[in-house]
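A protein chain is absent from this complex, but the other protein chains hold their places.
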Amino acid sequence: MSDPKIEGYTFKPGFRGMAEDTGSDQTMFKGVQWGKVMMWIFLLSDTFIFSCFLISYMKGRASTVVDWPNTSEVFSLHVGGVPVPLLLIAIMTFVLITSSGTMALAVKYGYEKNRKMCGWLILATAIGGLTFVGMQAFEWSKLIHEGVRPWENPFGAKQFGSFFFMITGFHGTHVSIGVIFLFIFARKVFKGDFDNGKRGFFTTMKSDYVAIEILGLYWHFVDLVWVFIFAFFYLW
Amino acid sequence: MSDEYNQQNTPLEAQSSENMSGSSGETTKDIDYVRPAEVPDQDLYHGHSFLTKWVFCQDAKVIGIQYFLTAVFTGIVGLILSWLMRLQLGYPDLVPFITAEHYYQFVTMHGMIMVVYFLTALFLGGFGNYLIPLMVGARDMVFPYVNMVSFWMFFIAVCVLMASFFVPGGPTGAGWTLYPPQAILSGTPGANMGITLMLISLSLFVIGFTMGGLNYIITILQARTRGMTLMRMPLTIWGIFTATALAMLAFPALLVSCIMMTLDKMLGTSFFMPAILQAGEVLSYGGGSPVLFQHLFWFFGHPEVYIVALPAFGIVSDLISVHARKNIFGYRMMVWAIVGIGALSFFVWAHHMYVSGMNPWFGFFFATTTLIIAVPTALKVYNWIITLFRANIRMNVVMLFCLGFIVTFVNGGITGIFLGNVAVDIPLSDTYFVIAHFHMVMGIAPLMVIMGAVYHWFPLVTGRMLSEKLGKWHFWFTFLGAYSIYFPMHYLGFIGVPRRYFEMYDSPYVTSATGMNEFITVAALIVGAAQLIFIYNIVTSIKIGKPAGKNPWKANSLEWLTPDVPPTHGNFGEKLPAVHRWPYDFNVPGAKEDYITQTTPPSEVINAEVEKT
Partner (left out) sequence: MDNIENKEQSTTHKIGIYLWIWGLLFVLSFFSYMVDWFAFQGLLRWSLILTFMFLKAGLIMAFFMHLFWERYALVNVLLWPMTAIACFIILMVAEAQYTVFTRLLYFFTGG
């Protein structure tokens, strides 16, 4: 999407453009609606939360004198008697990236006012999210069955279980909240609320297709956090 | 009116300060031109029932007052706790109710309430909500519903915190820094429900202030009125804005540390808990790192103190310039100093941890960054003083509080230099010197600003003036009293009196410090009582104060230019203002009056030597 048209303002690219935008009156982020800026800054704050979690995990893991469990073994699935390392995680990553893709397409079709494609793609994203949470719950139950607890585990350092449940728990909660909103928005799209500008139940503000982009930003953020968790917790 | 400019007669670019130097080549036909509005007027929610108009109100002004009153209530609780502490320190065993456990609980709750629930909530929630939309020319915050929810989250957080006074075991006595492992072990007061409620309350506070913070930032960045560039905003807004940005980025670390400590307590995880004995019994913890909590806490904690200080810096700049009838000296550098202090505040946190047993090499890094952050801070002090130099100073109550701020802040800031150096900090750490430092710089100085700000903006909020006579009594009691409390503490610190001690025991301090402790206690009780003058002033002036009319201080910024005083829902009536200048055009040579409001078009002051802003 190119820069939007604003009366009385000429857009410049790059650093010069940033200086002009920052120095101008009324808005700093030209043409960006309030809801979108809100989501971006909220995501910045949420990034700091997950960064603090992962930094604590790094510090905790790097300072144990007890060995850290071997993640390839702990997180492997047995398929026909053969242990496949990180199989469940690979499938979960696949599912989440797929849902990210469907969300990006949903945003595109939303702006093109193609309600059917947009609605079905949002539903597909929601299903992907549900599948992810389901697999995460399965992984939790498998590990709990094997004796992993927040306070201890049979595989190695005590902190393994605590960091695992805490970090994946917070991530899974974020995914679940996203799924709920995806279902709500799918319904709003099919009903045509974004075309009509119907007022929201809580905020009484008018709806607009930018809301789907805003939800999309949240969903991509959830995927982004998973990229980091996957790399640092499971792979490292 | 040239403000109703809708068509484009001239091919002009945005009228920001960068473009004023006539890059278009031709002489501008209309010097009053301001760019048209980028977005349509805001869609506001109007409540109709009592609940939606006064309780769950979405008007930022009402929300601001709700924050203000709730924060002041918690502040009064904190103040009473401080009297109880001083009673014990000045006259040990006079009040048998104050046992050692109770004393530590008072210390903890006083600290947490004052820093977080009183000062942060007051500056960001109270002043921020009321002043931001008015000063940037918006009708309300950008997300009024979320704003309303944010206040009620804060209210619930305060309720949970106050509830901790009434649970078995009482509130936590771990110190406001809540260091593990002691905070959740049985030797510390409130180690059962008290600490849990504290952690829950802090988490709710963070969630609420994230919602509020989003509102403040986006209103300032995206909802300014026509002509209002960032460099035309009053410094009050710059201070609150930067503080909010810090809050958005620092509170996550607090939330994370609270969550992890809650898990350590409730689920027996070992994030922060090492292998440890509790009253001779080996606990099942192991492998955790207490210093990790300290790093997380202070990664939050240091930006937090700037969240308290920066709005005070911004507000005092505006108060000084209005009441000295002079533009703030070096506005641009003041802005950069605020932003620079904000950015640097993320790189200095471990100067609170020099004696914690952290990696010994960190002292070099953090002492360096700490001394660097002193530079923009000192720059601001110089600029305030230069602003006052040869100004037309009105020595009213507001100005007195500003002067009080400068004196106490310089005092507190200089002692900060002592503490920022590792070697000097080692004997002074955990002594009364530290207490003197942070009370001066974070307690007294911002409090002076708060009081001055109340005297300054009371006429706007209520339409009446506060009594100057009562105000002067209030100021002198508070200022001289506060100095009497905290100046002697520097000496107590030098001779080594430790902080957070319930009593002095049988030590050399008994003879040398007793008199001073008594003096401080008496001063504290007198200053506390003097605040009744302030409360009396406020309560009576609402009914019988002198009617203020519009803009009684003859200030320039937009909050004084509303059609109604006090401002009503929607702030500016039919049309939003158009801004042509910064808010510091005082005593401009050639102008008719000694002030030029932000909305005065250039054509009305053609003969004045107005600065290009």
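A and B are the chain letters, set down in written order, and residue numbers restart from 1 in every chain.
We adopt the following convention: contacts are C-beta pairs under 8 Å (C-beta built on N, C-alpha and C of every residue); 3 or more make two chains touch, one makes a residue touch a chain.
Because the structure is a prediction, the values reported are computed rather than measured.
Identify the visible chains that the left-out chain touches across the whole complex.
Every shown chain touched by the left-out chain: A, B.
Just to verify: which one of A:Y111, A:F155 or A:F190 makes contact with the chain not shown?
Residue touching the chain left out of view: A:Y111.
For the chain left out of this view, which of A:D21, A:E139 or A:E152 touches it?
Of all options in A:D21, A:E139 or A:E152, contact with the hidden chain holds for A:D21.
Using the document's definition of touch, tell me which of B:V34, B:M85, B:V107 or B:V142 contacts the absent chain.
B:V142
In terms of residues, what is the contact footprint of the unshown chain on chain B?
Counting over the whole complex, chain B touches the hidden chain at residues 39-40, 42-43, 142, 249, 289, 291-292, 295, 299, 346-347, 350, 358-362, 365.
Footprint of the hidden chain on chain A, which residues?
Its contact residues with the unshown chain are 1-5, 13-15, 17-18, 21-22, 28-35, 37, 40, 44, 47-48, 51-52, 55, 58-59, 62-65, 72, 85-86, 90, 93-94, 97-98, 100-101, 103-105, 108, 111-113, 197, 200, 205-211, 213, 216-217, 220-221, 223-224, 227-228, 230-232, 235-236.
FYI, only the chains that are shown with their structure count from here on.
Find the geometric centre of each of chain A and chain B from their Cα atoms only, then give the gap between the two centres in Å, rounded to an integer.
Each chain reduced to its C-alpha mean, chain A and chain B end up 34 Å apart.
Quick one: which bits of chain B touch chain A in the complex? Just the residue numbers, please.
8, 12-18, 34-39, 43, 45, 142-143, 145-146, 210, 213-214, 217-218, 221-232, 248-249, 251-253, 255-257, 259-260, 263, 267-271, 284, 286-289, 292, 295-296, 299, 579
Which residues of chain A touch chain B once you look at their complex with the stated criterion?
Of all residues in chain A, those touching chain B are 6-10, 19-20, 22-32, 34, 37-38, 41-42, 44-46, 48-49, 51-53, 56, 59-60, 63-66, 150-152, 157-159, 161-163, 166, 202-206.
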